[in-house]
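Would you mind keeping the following structure in view while I ask a few things?
Every protein chain but one is kept in place in this view of the complex.
As written, the chains take the letters A and B, and residue 1 is the first residue of each chain.
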Amino acid sequence: MTTLVTRPEAVVEPPEEAHGPSGLVKWITSTDHKVIGRSYTITAFLFFLVAGSMAIIIRTQLASPDNTIVSQHVYNELFTMHGSVMLYLFAGPFAFGGLANFIVPLQIGAPDMAFPRLNALSYWLYLSGGIIMLLGFVTTSGAADFGWVAYAPLSNSINTPGAGPDMWIVALVLTGFSAIFTGVNICATVFYLRAPGLTMFRMSIFTWNMLVTAILILIAFPVLTAALVMLWCDRHIGSHIFTVAGGGVPVLWQNLFWFFGHPEVYILALPYFGAVTDVLAVFSRKPVFGYKGMIFATIAIAALSTSVWAHHMFTTGTVLLPFFSIMSYLIAVPTGIKFFNWIGTMWRGSITFNTPMLFAVGFLVVFLFGGVTGIFLASPPVDFAMHDTYFVVAHFHEVLFGTVVFGGFSALTYWYPKYTGRMLNDFLGKISFWLMFIGFWVTFVPQYLLGEAGMPRRIAEYLPNMGWTTLNRVSTAGAYMLFLSVAVMLVNFVEAWRRPIPAGDNPWDAHTLEWATSSPPPHHNFYWIPPIRSERPVWDHYHPEHPVEREHPPRTGGDEVAAARSTARPDSRAQFGSAATARGSVNPEGPSHEPRAAGDPGDDHEGQS
Amino acid sequence: MPPRRRAHAKAFGRRGPILVLVGLALAAGGCTYPTFGASHGADVQGQEIGKLYSGMFMAGLVVAAIVWGLIAWSVFRYRRKKHDNSIPRQFQEHIPLEITYTILPLVIVIIIFAFTVITENEVDAVSKRPAQTVDVTGYQWGWIFSYQNANGLTLRTQGAVRSFPAAKGYTADVYPQLVLPEGRPTKIVLRSADVVHEFYVHAFNFGRFAQPGVTNVFEFTPVQTGVFPAQCSEYCGLYHSEMLFSVRVVAYPRYESWLRYQEHHLNQIPKHYPLTQR
Partner (left out) sequence: MKAEGTVLLVIGAFFGVVAIVYWFWSGETSGTAMLTGAFLLGLLPGSYYLWWSRRMRPRPEDDPHAEREEGAGVVGAFPSSSIWPFVLGLSAASVGLALVFGSWTAIVGFVVAAAAVIGVIRESRRGGVV
C-alpha cells in the first residue's frame, strides 16, 4: 500500500487513522520508519543483553587465576563474540538503525525516511546477519574465535577452519550492507526531506551527527565488505591475498580492517555525542553552546578519524609512526571543543537531573578519562608498552561504554516518551544510573592497573604468582554491579509497560521538532509543524519571549521582518508575503492564504528536478 | 625501518632546544617519578618510555581534573532550585572563548607530540655494533631464541606451552627463556613462523609484533639483572594464554660463560629457570 504524503501547512484535522495490519504482520511488512526504528532498538537491546551476558562469563572466568569455568576454546569464542556482537550488532544498529531511524525524520519534519522499503530491507539484513553470527555457536567448530578484528593469517582456513568463522564473515557482510543502506537512507532523508525553513544550519546536533555518521558509514563499511570478500576468497577458493606462503601480505588485512575499524568507533560514538548534546541543552534549558563549533568539530572528528587507522598497528613495525601519531593527537582538538561546548551548554543553565540528564553527565565524566588515556596510546612509545594489555581494554571500554551505554541510555530514556507515549520511572532510572556509574569505575579502573601491571588481553587464564588476582576480583565484582544496573533498567521498562504513565507531547520542554507531534507520532508523523526560525523551533513556539541571544545577529537568522524579503525577492513566494512572521511569533491559526490542493502536481518546491 | 624514515628520525633528533626541555623535565622528575603502577623499565629503552608515560599521565590527570572540575562546578552550581521556574539567559556563543579552547588543546598536543617523537627515536634506534644478536621466532605456541656465537654456531632455546600436546609431561618451567647481558645493547631480530604474535616484555615496557612476512629489529640495553616474566600479547589462537616466556638478565661476564657453556652442550635444551625468581 502506497500513500501519497502531503505536508501540512497549518493545523490539519487528524485524518481517520488508516487501520493497517497489526501484530506480527505489521512487524514484518511495515515500512514506517517508526516501526522499523522500534524493531531496531528492541533487537539491538536484546543483542546488548546477549553480549553483556558473555561479558559476565568472561569476567567470572577471570576472577581467579587458572580458572576453568570455560575452556580456553570457549573463552576465545566468548570474547570474540562479545566484541563482535557489541560493536556490530548492538552499538551501531542501536544508534543508526534505532535512534536515527526513529528520531531523524521527526527532527527534520519529514513524513518518513527517504526510502522506506530500503529501510525495511536494512532491518531484515541486520536481523538475519545477527542471527547467523550467533548461530555460529551451534556449529561443530564453534563460533568464530579470532577476535573481533580477525587478523590474518589467524583467520584463514588453516588456522581457523569451520563453519562458525564463515558465518561470522557472512553475518558481517549482511549487517555491513544493512549499515550502508541505512547510511544512504539517512543522507537522502536529511538532504531532501527537511521541512521548509529548516536549513542545514538549523538542524539539531543529533541530526547533524547522524548525517556525518552516515557519511562515515559510506566511507568505512565498503572497505570492510571488500576485505571480508578477500578473506572469504582466501578461505574458500584458494587465493593467497593474506598469506605469506602464496605471496600475499598479511599486514594488508590490518590496513584494510582498521581503515574501517577506526571510523567504526566514531560511527558508534558520534550519534551518542549528538543525543547527549540535545539532552544537555534541554535539561539545562539553554541552547547548545557553540552550535556551529559543535558541527565543525563533528565534521573534523569524522575526517580525522579516517586518517588515523594505523594507530592500531604501531607495534607491527610497518607503519609511519609520526604521521599516525600526530593525526590521532589532532582528534583531541575537536573533541576538546565538544567538551567545552558541553560544559558551556550547562554553564549558567537551570539544570534538572532527570534520568536522561544523569546519564548524559555520566557520559561526560566517563568519556573524558577514556579520551585522555586514548591520548597516551596515540604516542607510539607508550603504545609499545601498553598495546594489547588490559590498559587498552579499559581505555576502549571507557570510550565505548561511555558513549554507547551511558549515552545510549541517556538517549533511550530521553526519547522513550516519544517512542511509546509513556514515561519511565525516574526513581528506578536514577538507581540504575548510580549502580552503573559506580559499577563502571569498579570494573574498569582495576583493568587500567592490570594493564600497567602487564596483563595481556584475550587470555583465558593467568598464573597465580603474577599478582593480578585481586584486581581481577574487584573488576569482576564491578561487572556484576553493571549487570544489576541493566536489570533495574529492564524492570523500569516492564513497569512502564504494565502501568503506563502518559507522557504528553512534550514532557521535557524540549527544543526540536520531534516534540511538536504527538507521542507516539501518528502515521507520517505531523499534522502540524511550528514555524522554523532557529534550531529550536519547538522552544521558540512555547517560549517566544526567550529566543537565542546572538552577539552578531546573522544575516540568515530570520530576525528581519519578512516583508522586506518579499520585495527583495519577487518570485512566486511573494504571494505569501502577507503571512510572514517575525521570528518567535507564533501563528497557530495558520497563514491566511488559499491552501494548495493536496497532491497538486505543480509543486515545484521540492527541487529534485 | 626504511631508510627514508630513519633520515627523518635523525632530523628530529637534532632539535636541540626540545632535548634540553626534556632533560630538564627528567632532571626535575629524578629517578623516583611515579608511573602509577606501570613499569619503570628494566632497560634503557624501557626507562625512556616509562618517563614519557609518567609525564603524559601527570599531564593527563591535570587536564582531566580541570575538566572534571568544570563539569562538577556547572552541575552543582547551576542545578535548578526548587520552585524556581525561571528561564536562564539564552546565550549561545562566545567567539574569543571558543577560539581559546580550540588553540589550547592544539598547543598541548603539539608539545606532547614533540616529546613523543624524541622518545620514539631513542627507543627505535638500533646501534651499529650490538654486543649480541638474538633471533626470536614466535610460533603457535612458543618461542625460539637463537644466539649466534663467535664461532658461527647457533644456539637454540625452544619451549612449548603446558596444554600443547607435544609438551605433555613438561612442568611449568618448559617456558623458554631469553638470556641477555646487562649493560650492553642486544639486537633482537623478530619473526613469526605462522600467525601474528606479540613479543611483549612488561619489564622492558615493550612489545612488538612477530608479524608474518615482516622482520622487526629492535634493541634492548638491560640495566638490571633478574628474571622477568613475559608473554605473547597478541591473540594467536587456542593456547595464546600460555605462550609465556621469561627474560633473564645477567652480568656480562656471566653471560659470556653461559654462552660458552651452551656451546659444549649443543642440541641440549638449555637449563630453564622458573618463571619468577624465588
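One rule holds for everything that comes next: a residue touches a chain if its C-beta (ideal position, glycine included) is under 8 Å from a C-beta of that chain, and two chains touch if they have at least 3 such contacts.
Not measured: the values here are computed from a predicted model.
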Discussion item. Using the touch definition from the top, which of A:I58, A:L121, A:V265 or A:M455 touches the missing chain?
Written reply: A:L121
Practice prompt. Pick out which of A:G197, A:G467 or A:P507 touches the chain that's been left out of the picture.
Written response: A:G197
Practice prompt. For the chain that's not shown, point to the residue among A:T41, A:S204, A:T306 or A:N341 touching it.
Written response: A:T306
Practice prompt. Identify the residues of chain A touching the omitted chain, counting contacts across the whole complex.
Written response: 1-10, 18, 20-21, 26, 28-32, 110-112, 116-121, 123-125, 127-129, 132, 163, 166-167, 169-171, 173-174, 177, 191, 193-202, 215, 218-219, 223, 232, 236, 252, 255-256, 259, 299, 302-303, 306-307, 309-310, 319-320, 323, 523-524, 529, 531-533, 556-558, 560, 562, 565, 571, 573, 576, 579-581, 591, 593, 595-596, 598-601, 603, 605-607
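Keep this in mind: only the chains that are shown with their structure count from here on.
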Response to the item:
dist(centroid_CA(chain A), centroid_CA(chain B)) in Å evaluates to 34
Fill in: In the complex, chain B residues that touch chain A
1, 5, 8, 12, 35-39, 46, 48-50, 52-53, 56-57, 60-61, 63-64, 67-68, 70-71, 74-75, 78-80, 84, 86-95, 97-98, 101-102, 104-106, 108-110, 112-113, 115-117, 119-120, 123-124, 140, 163, 172, 194-196, 198, 200, 202-203, 205-209, 211-214, 216, 229, 231-242, 244, 275-276
Response to the item:
Counting only contacts in the complex, chain A reaches chain B at residues 72-73, 76, 146-147, 151, 153-154, 159-160, 244, 249-251, 284-293, 315-318, 320-322, 325-326, 329-330, 332-333, 336-337, 339-341, 343-344, 346-353, 361, 364-365, 368-369, 372-373, 375-376, 379-382, 384-389, 448-449, 452-454, 456-463, 465-466, 543, 546-551
